[in-house]
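Mind looking over this structure? Questions follow.
A single protein chain has been omitted; all remaining protein chains appear in their positions.
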Amino acid sequence: MTEIVALEALAARVTPGQSLAIPVDGSGVAMAATAALLETGIRDLKLICVPISGMQADLLIGAGRIASIETSAVSLGEAGAAPRFTAGVKNGAFTMRDSTCPAIYAGLLAAQKGVPFMPIAGIIGSDLLNVRPDWQVIDSPVGEARKVVVVPAISPDVALFHTPEADRAGNVRIGRHRELADLAYASKRTLVTVERIVDRNLLDSEDSAAGVLPSLYVDSIAVATGGAWPLALWDEYPADEAEIARYAAMARSEDGFRAYLSAFLTHRKQVA
Amino acid sequence: MTEIVALEALAARVTPGQSLAIPVDGSGVAMAATAALLETGIRDLKLICVPISGMQADLLIGAGRIASIETSAVSLGEAGAAPRFTAGVKNGAFTMRDSTCPAIYAGLLAAQKGVPFMPIAGIIGSDLLNVRPDWQVIDSPVGEARKVVVVPAISPDVALFHTPEADRAGNVRIGRHRELADLAYASKRTLVTVERIVDRNLLDSEDSAAGVLPSLYVDSIAVATGGAWPLALWDEYPADEAEIARYAAMARSEDGFRAYLSAFLTHRKQVA
Amino acid sequence: MSTERERREILIATIADLLDGIRHVAVGASSPIPAAGAMLLRARNELCGKPPVRISILGSQAHNFFTNGGVELFDCAAQGRVDAFFLGGGQIDGHGNINLVGTGDYPTTSVRWPGSFGSAYLYHLIPRVILFREEHSPRVFVPQVDFVSARAITPEIPRRGGPHALLTNMALFDFDREAGGFSLRSVHPPFTPADIRENTGFAYQEPDVVRETPRPDAATLALLRGRIFDELAETYPAFARTMKQAA
Partner (left out) sequence: MSTERERREILIATIADLLDGIRHVAVGASSPIPAAGAMLLRARNELCGKPPVRISILGSQAHNFFTNGGVELFDCAAQGRVDAFFLGGGQIDGHGNINLVGTGDYPTTSVRWPGSFGSAYLYHLIPRVILFREEHSPRVFVPQVDFVSARAITPEIPRRGGPHALLTNMALFDFDREAGGFSLRSVHPPFTPADIRENTGFAYQEPDVVRETPRPDAATLALLRGRIFDELAETYPAFARTMKQAA
């Protein structure tokens, strides 16, 4: 059953060398938990961005905590390129596994369905097929005769994300953000931070149940108020664009990144 | 954009020879529309039960309107075997395509994803593989090396189901019954009957939006009060077990079925 | 009437024992006895402070933890999140194979049953599948099923799922996945091992001394006749009423 723990305890559930799946900005990025995770001294993470990431990935990269990254893009959006990602790729600081958004979803879907691979439309002709030898083009074995790309299952060790609320039984409200469910279904363990724990059972009414990830898929929950800051959380709060721009500017240099990271971690501890 | 029409007009959207996908009892079976469809003189339907059916399939079979049926089971549940189905199989009255529940979902998912086939766990060793030459066992081309069953895409011409409500833009409330969305995503055309049309936009609030099938996937809507009767509709009304038992008893004979069908169609016209 | 109730109570208590240790059991629609067994285990674990048991009942609103539609049970099983399930069969053979399709030549079978449902898939994926078929007769328990809806053992591919036990109105069998067959564990009173031999069409292992299936003890009966039948009434009102009235 789902445990409700402190943020530090939740972060401690991630161990070095594990694969960690994280959602796209705005979907519910667990930034507070990322700070707590950095504090644990985590290293050698195999990051899986579903299907892209921004500042969260850039922080983990800049702090030297990742061994590899599988993603369709890393970008700070309006604030421009992700500086530590860009620098890290050039330095070969980690293994880069370039992908395309629906291929990440397809890999997770294969894990959700317990099959070793998933076929996916499109992609043929892309150089991604050259740099991803784990992908293949096959002739469809049944049905319409045509060539189709197949990608292997992606089964993350841990999924980590942030949402507005959970109930005491561990049911998590995900609303329309079903990509968070996709993450949880495919992952061996799912860690969720929330703005608040509510007393009502989220599965009780048909209307609210439709937007719920059942506790069956949720291992640990921690409360983290403003837990996605400086990123947006649905209609709860918008992105702190100024803060992200400040990060983008500082992270251009290694020293600037160190200074930002230190202040970010300190800020997080003060909020907690 | 979604049209809102009379029940008869909705039924007339289905033409002879088309493949028609219908959901499991209790999920939202469009029984009133089935009566209207029978009145159109429809024939040669290729029925696809997602993933099983009961009285709806049995009525269409008994009335001689289907050319083939793909299903994991046809059963009246508590009321026992589906008499016209059982008799029809023995007579070879239609082409029988036996399946297993998740294989039906897998076929629909392939259509949803625009791929010609879908891998699926399990099944190996089942005689279903012998009677479904369109299914194959392959060695996984990527990822974990193991044997896996692949099934072709199922792209129904028409999906038909019943739910409590739709809004004027054509958004349909499906709650947790996401199998209805699976049906719509995979089908070329989706026809929905509802208990009522509501004035508010179902996509307006995040909570209600989570349980909505967007109008993008909905071609035609008709109001049919009590439209699932005698089957259940979620928490709106329970199944009329006595009526289903009456059907089960009468449909044991060809004559009894004819009498039931005639009364059923008359009843439907009186309700409308 | 009281005998009928006792027969069912033994089945329910036996199912609770067979489920011991699981975290999540799924129960098909129209399965009041398996559901009652699962509820009995859940109540017992709760009373002894043992880990909680999650029960998913297909078609129930109250026992529905799923929010992703009809496919979620199947996905959930593939992910290893369902520990136990129940399957029946128009025919069950000595190799543990089940037939939900019909007898005679496919497709125009002489007897046609509803169809394979999810069996072909779930049998591979759920570790503890309990075969539950009340009718114990040579017609049901055959040497070889006419159609294999779901195969019990597939040595050519690795799998986590398969049969764990076979429970009928007369007896309880264990399934040995290595040997690929059943062995008689116990016989429900008042039946004898000879009754079982007479009514089973397939070969099975029989120990020298065959135990009697234990009747539920007083504490179990009290729990069953009180709380469990109350809980059951929400999903299976008619069944729960019959059991209560018989008490």
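For clarity, chains are labelled A, B and C in written order, and residue numbers in each chain start from 1.
Following the convention adopted for this analysis, contacts are C-beta pairs under 8 Å (C-beta built on N, C-alpha and C of every residue); 3 or more make two chains touch, one makes a residue touch a chain.
Predicted model only: the values in this text are computed from it and were never measured.
Within the entire complex, contacts from the absent chain reach the displayed chains A, B.
When the full complex is taken into account, the listed residue touching the unshown chain is A:73, out of A:12, A:73, A:138 or A:265. Only one of B:59, B:209, B:233 or B:251 touches the chain withheld from this view, namely B:209. From the set A:39, A:98, A:165 or A:240, the residue in touch with the chain omitted from the display is A:98, counting the whole complex.
Contact with the chain not shown here comes from a single listed residue; of A:120, A:159 or A:172, that residue is A:120. Contact between subunit B and the unshown chain involves residues 1, 111-115, 181, 185, 203, 209-217. Residue positions on subunit A in contact with the hidden chain: 23-24, 26-27, 50-52, 71-75, 77-78, 81-82, 85-86, 89-92, 96, 98-103, 105, 109, 120-128, 131, 146-147, 176-182, 235, in rising order.
Following the convention adopted for this analysis, only the chains that are shown with their structure count from here on.
Chain contacts in this assembly form a complete graph, since each chain touches every other chain. Centroid distances from subunit C, each centroid being the mean of CA atoms, peak for A. A straight line joining the Cα centres of subunit B and subunit C is 29 Å long. The centroid of the Cα atoms in subunit A and the matching centroid in subunit B are 37 Å apart. Remark: subunit A and subunit C have CA centroids separated by 40 Å (rounded to whole angstrom). Multi-chain contact residues of subunit B (touching two or more other chains) are listed as 120-121, 146, 176, 234-235.
Residue positions 64, 66-68, 78, 125 of subunit C are each in touch with at least two other chains.
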